[in-house]
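A single protein chain has been removed from this complex, and every other one stays in its place.
As written, the chains take the letters A and B, and residue 1 is the first residue of each chain.
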Amino acid sequence: MSTSTTLNDIIPGSPAIQESTKVDDVTAMLDSIEGTVGTTRVENPKMEMREVDVFYADKQAIYDVDLDVARNEVIAMIGPSGCGKSTFLRCLNRMNDTIPICRVTGSITLDGVDINTREQDPVLLRARVGMVFQKPNPFAKSIFDNVAYGPRIHGLAANRAELDEIVISSLKRAGLYDEVKSRLDAPGTSLSGGQQQRLCIARTIAVNPEVILMDEPCSALDPIATARIEELIDELRENYAIAIVTHSMQQAARVSQRTAYFHLGKLVEVGKTNDIFTNPQHDLTENYITGRFG
Amino acid sequence: MSLNTLFLIILLLSIASYVYARRRAFVNAFGQTDNKRRHSLPAHYGYLLAMWCALPALALLISWKLIEPGIISNMLSSSAPTEVKAAGETAVGLYNNEIFYLADADSISQDLPAHKTAAIQRLQSLRTASKILLTLILSGVIGLSLLLGLRHVNREPRARVIVESFIQVFLVVCASIAILTTIGIVLSVLFESLRFFQQVGFIDFITGTSWSPQTAIRSDQVGSSGSFGAIPLFTGTLLISAIALIVAVPLGLMSAIYLAEYASSRARSTIKPLLEILAGIPTVVYGFFAALTVAPAMRSFGQSIGLSVSSESALAAGVVMGIMIIPFVSSLSDDVITAVPQSMRDASFGLGATQSETIRKVVFPAALPGIVSSVLLAASRAIGETMIVVMAAGLAAKLTANPLEAVTTVTVQIVTLLTGDQEFDSAKTLAAFALGLMLFVTTLLLNVIALYTVRRYREQYE
Partner (left out) sequence: MSSTTEIVQASLARRYKAESRFRLYGIVAISISLSFLAFLLISITYKSIPAFYETQVQLTVNLDAEKLGVGASPDIKAIKTANYSGVIKGALREQFPDVKKRKAKKELYSLVSVGAQYQLRDFILEDPSVIGTEQTIWLIADDELNGLVTAVSDVTDIGDTPTRLSEQQRGWINTLQQQDQVKTGFNYTFFSAGDSREPELAGIKAALIGSAWVLLVTFLVSFPVAVAAAIYLEEFAPTNRWTDVIEVNINNLAAVPSIVFGLLGLAVFINFFALPRSAPLIGGIVLSLMTLPTIIISSRAALKAVPPSIREAAQGLGASKVQVVFHHVLPLAMPGILTGTIIGLAQALGETAPLLMIGMVAFIVDIPQSIVDPATALPVQVFLWSDSPERAFVAKTSAAIVVLLGFLVVMNAVAVFLRKRFERRW
């Protein structure tokens, strides 16, 4: 079985392993994995994933992953490019539904209810499990309308005053209000990259979700903007369960309480962030954290 | 010698020059000492000499043929009978036309007045003289240019540079034909329009509400009766175009949205070309269909519900035109909708929007500039469309907004005024050019705005 080539095919342009000499090595190590090192489960989880497999057409991208997301916690997902961490994240609010060839099996529950059944509605699910994307993607609308978009489509505000209230409080919680309060009518695209990303976070929390998924939210931002977002994530933890995918180990160490390490579609190791970074159990995790491949 | 023979001779001589110069280059005839270090290929010398041979001759031949008819016709006019001359320029033109026609006819069986027979003979002798003169001058030019060419080829070691720079000049000239065409359109339309506006005031033309060019001709009071008021034509054009857009915009836009957002790639690859067939069908076919099938159907339907529908109603022409321009709306809209970045859709889905909410509230506003320009292009197409309205709309200018009545359009009037044997200088034909000017300016404005908007839009997402 040559897992590495398979994955290379799935996500073109992002080599799973950058140093080819190690491929055989890594494959051997991966094949030796039976299940995940560390505790995948938590007490009273917000979301539970059991035996999740993901396929693009007939190529498998995620292999048999078990993982819980706890309440009021930030869980970071790290791993080399193309390891499937983003794909996995997108399972949690069924964003993969929008890709026709993508198929997800296994069980994923939110508050104990399976989200992949027919009765569960993706619209409702996505209102409860919000998502922030890698690149800031404000709509071609004003700042106000960007934030008001979610409440409007879901009918969350009974009148204009309530809507104003929601928009302003969301902008405040995203730490953006003071910077934009004088120009709420300006187009969202007129903001800087970091502001745009905070606008997207404000847009997400305006719907009042229970879980927020963040797919490398700082990868397109400069260090100062990144620091602002990281502070924000830490504040948001009080009210939300947060799952964040990041390619930066430092960021994972700074913002998360637990960390999950993915490699070639498998969940290699998961544990308290501190433990993972100071005392990784699995060789692959150790290799990654010590920077032998990235 | 006939034109074809002359062409053939020039062609053969050019080929011969090519072969000769190329062969001489092979045997190092042009001062080359070392065959391997020659600057240009033998073929380049061949091309150089062939160019010398052909270009001056062709230039002479073409300009001769362009100028000849005018000169002959002038010389013929000068010898026209005095009574014809006295009747004015128009009469002379008519007289000339008749002579030309008679000279081309096979048999001159009718008993013609002597002056006409004489004119025919004069025309024929003029033509023969022109032919002989052309052949002589052409032989001289070819001989001279071949001599010069040979000298040049013998002395020029860098034939390739010359041939290639000539090719580049040719390319630039070809590329500039687009500009020449535009200039040609502007000049021809503007020039005749200015002559028209000398007879009929511009303000009268653009604000007058009565259009009846026929009366002006009959009463011989060119332009003084104020019957060249173009407002009814403008409103008629607008009415039919508006109906067309009312049909085409919803249908085209919804088709584009469905194809871009919902349809599977297989359905898309079938339906899109099918829709584009609508734009590929010649407009004369739509015109026939509108006049023969749609208009009578609307008329009888109107009768059955107690409405009087004209058999040349604006509605029939407009609806059929609308169907024709569906692809103009749908294709460009499809492009701009597909160009909206997927990340925006993801953001909307991520917030829990349904697909139609995403389309209506995120994709559509983002694509709006592009969609607007597709509508503008479709509008320009509708305004300039000719055959459908010529065949299905009315001829009488009527100032009405009722789609069930017959109205006429700018293009219909242009066709009506210019088909048949009109004299070129009458206000009636010149009016067609004034209408053409209006049409050109309007569609140009629409196109420029649309192209500019869509360009800005593309830049935004690239």
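Methods note: contacts are C-beta pairs under 8 Å (C-beta built on N, C-alpha and C of every residue); 3 or more make two chains touch, one makes a residue touch a chain.
All values derive from a computational prediction rather than experimental measurement.
Taking every chain of the complex into account, the chain not shown here touches A, B.
Taking the complete complex into account, B:L251 is the one of B:I206, B:L251, B:A339 or B:L399 that touches the chain left out. Of the candidate positions A:A148, A:L163, A:L176 or A:V207, contact with the hidden chain is made by A:V207. In the complete assembly, the contact with the undisplayed chain comes from B:G70, out of B:G70, B:P113 or B:G306. Within the entire complex, the positions of subunit A that touch the omitted partner chain are 121, 123-124, 127-128, 153-156, 207-210. Within subunit B, the residues in touch with the undisplayed chain are 66, 69-70, 73, 160, 164, 167-168, 170-172, 174-179, 181-182, 184-185, 188-189, 191-192, 250-255, 257-259, 262, 271, 274-275, 277-278, 280-289, 291-293, 323, 326, 352, 354-357, 359-360, 377, 380-381, 383-387, 390-391, 411, 414-415, 418-419, 424, 432-433, 436, 439-440, 443-444, 447-448, 450-451.
Going forward, only the chains that are shown with their structure count from here on.
Spacing of subunit A relative to subunit B, judged by their CA centroids, is 58 angstrom.
Of all the residues in subunit B, the ones that touch subunit A in their complex are 264, 341, 343-354, 357, 361-362, 365-366. Of all the residues in subunit A, the ones that touch subunit B in their complex are 93, 95, 98, 100, 122-127, 130-133, 135, 137-141, 149-150, 152-154, 200, 203-204, 207.
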